[in-house]
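All protein chains of the complex are present and in place, except for one that has been dropped.
The letters A, B, C, D and E name the chains in turn, as written, and every chain counts its residues from 1.
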Amino acid sequence: MLKVPATDILSPPFNHQQNAVNGAHSYSIAILPLNGKLAAFINPVVVEAYMRGFYIGRFQPYHDGHHYMVEEIADQVDELVLGIGSAGDSHTTRNPFTAGERVLMVSNSVAEFDLQTYVVPIEDLERNSVWVSHVQSMSPPFDVAFSTNPLVIRLFE
Amino acid sequence: MLKVPATDILSPPFNHQQNAVNGAHSYSIAILPLNGKLAAFINPVVVEAYMRGFYIGRFQPYHDGHHYMVEEIADQVDELVLGIGSAGDSHTTRNPFTAGERVLMVSNSVAEFDLQTYVVPIEDLERNSVWVSHVQSMSPPFDVAFSTNPLVIRLFE
Amino acid sequence: MLKVPATDILSPPFNHQQNAVNGAHSYSIAILPLNGKLAAFINPVVVEAYMRGFYIGRFQPYHDGHHYMVEEIADQVDELVLGIGSAGDSHTTRNPFTAGERVLMVSNSVAEFDLQTYVVPIEDLERNSVWVSHVQSMSPPFDVAFSTNPLVIRLFE
Amino acid sequence: MLKVPATDILSPPFNHQQNAVNGAHSYSIAILPLNGKLAAFINPVVVEAYMRGFYIGRFQPYHDGHHYMVEEIADQVDELVLGIGSAGDSHTTRNPFTAGERVLMVSNSVAEFDLQTYVVPIEDLERNSVWVSHVQSMSPPFDVAFSTNPLVIRLFE
Amino acid sequence: MLKVPATDILSPPFNHQQNAVNGAHSYSIAILPLNGKLAAFINPVVVEAYMRGFYIGRFQPYHDGHHYMVEEIADQVDELVLGIGSAGDSHTTRNPFTAGERVLMVSNSVAEFDLQTYVVPIEDLERNSVWVSHVQSMSPPFDVAFSTNPLVIRLFE
Partner (left out) sequence: MLKVPATDILSPPFNHQQNAVNGAHSYSIAILPLNGKLAAFINPVVVEAYMRGFYIGRFQPYHDGHHYMVEEIADQVDELVLGIGSAGDSHTTRNPFTAGERVLMVSNSVAEFDLQTYVVPIEDLERNSVWVSHVQSMSPPFDVAFSTNPLVIRLFE
């Protein structure tokens, strides 16, 4: 089991069963320092188990930077959920593609990695306080989340 | 049972600071059997500390059954948040009163108890998976939730 | 100024019963000039009766300026509803606190005044034309509204 | 034009300027008893003036009953706004037509009356307490409202 | 150019029946170059038939530029639907008038043209990808759309 300093411990919002009435069960979670701006929230009790990661972006469009990041993440997880953020936005300069077009683009691009992937559109909810719950409801359960967006990182913390 | 100073209260499933980076802290969750249909979700590490409870209902109108329940809850908590559910509904046979009228009704009715109370309207979100987060964002942080509504109980679990 | 029994209070633009069939009753509305930027909309027929005021702000956070204003308002009304505006916004630099955190903050801060208070979160509706009705439905009925926000003042006019 | 006693006063929710801060101005409104189930809310100070009425229905489809009612209303007002209720509903057995198809249907059907008409789709808002404000914002200002729907009547009261 | 009886009008991108499973039917679409910035999307198989146009704007307020454009359009169509865009916006500097006030303003202004008109408020949907369907559902079916707004033109394309 990976050992991390206790001071890096983050909280359990990623465990899908976090609200289960489970009496005796206790667990802890830690942050895994990654390179660059990539933030990772990880549950240490699961680091040697089969792991599913979550990586969210708008992917307007999916580019080399995204691809490099997925490549890095692929080394650390067994499965990866790619969340297509702001799924409802399209037809503008900043958000040219529909969610469906981005699903196609991302799915084909990540096919080269040895990784089971899920590509799910995530519509905006305009309510930061419930955003993490919303993401969790749209994605298969995941053990670790990756993002370079400061607001996303703040919300997951 | 572990005794903790009031300043250390961090009750994960209900507390807004549940995602705070909290170092060594680990916790567990248990159900506290209450009388009748009243369900309670409580963090055992805090049961002897200063406690704030949360009780949600539609209160259309606030009646003796509600009053008896608040009386019971008052024995167990120091402060109580009363959530006015389905706050946006009014002018129908099932939901005759506006949220504001219910705030007035409930506030005056619970004034007789020796209890600091907060009465907050909670609009419906039509999305069960984010409902708990929504409630937590609208209410002062609480340590224990009370409800007799089966769906509310399932969502908090 | 006309003196009316407290039981006859019907302040048309703010009162929930404004549409009630009320026979002979006729009324008028006036602006009460207050100091500084504080705007007041008041029903002159009720000014000597028991009065409930309404003061709305985002309170991100509640500060000395708000406190001074509540102190002033406290001299003029018997009860005060404090509306927590933009209740759904949180986790940003401009709106750091959730509605629940602000309810706690404001409730504790105004406790020092000799005034019955109600602190209610008001979610945005993104529709100016129905905003006043929305506020009225979430708040206990009030006789006079206070605000320093130009748009709020325009909508209440 | 029918003359009614001022003692039947209803309230000012139809006057678009109802919230204007107007000091000296006072006005009154009355109910106009109509035949059958048709409810009318009317402002007596305007009964001899040029009047614009408002009649709302789902018109799924527009039928003889509606046509007879418009014929009656046409005798009492100079202009008529026809609100297409539940404008967002279509493609179901209960609501087969889109709002646009109903605009066409109603416009052509009422063309035979000597009456300036406006046909406006009104989307549902799922919030009874703000529904009247919503309707007022979508319709040209009107002096009298007609409906046979009990909920609509209760909301306008 | 193909001549078809008016009863056969089926203009695919705008017609409500565009998705009909209709086997043998085939049609084509063309752009009709108009003067200035005015864009037109037109179904060539219907150009000699009875035609209904659609022209959308915010009309905050309706001004001479709009009036000149309607005058031009009036030469090319038999009926015209005027869509009041951003119908839910009002009470701001950029959008001072409610949809209802704009319905009144536009209806009276276009009355001078020899043209059957329909004036319909169109609420925003904040979702570009479904906006055209939304407009089509709120408007009587139309054969040609006119707009000077670049986003509207892109969405209709």
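Convention: contacts are C-beta pairs under 8 Å (C-beta built on N, C-alpha and C of every residue); 3 or more make two chains touch, one makes a residue touch a chain.
Nothing here was measured: the structure is a model prediction, and the numbers come from that model.
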On subunit E, residues whose C-beta touches the chain left out of the figure: 12-13, 18-31, 41, 125, 127, 129-130, 132-134, 136-137, 156-157
For subunit B, residues in touch with the removed chain: 126-129, 151, 154-155
Residues in subunit A touching the chain absent from view: 87-88, 90, 98-101, 103-104, 107, 118-121, 123, 136-141
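Here is the rule we go by: only the chains that are shown with their structure count from here on.
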Chain pair with the higher count of C-beta pairs in contact (D-E, B-D): D-E
CA centroid of subunit D to CA centroid of subunit E, Å: 26
Chain centre separation in whole Å, for subunit E relative to subunit A (CA means): 43
Subunit B and subunit C, separation of their C-alpha mean positions in angstrom: 26
In subunit C, residues with contacts to at least two other chains: 88, 90, 98, 127, 129, 136-137
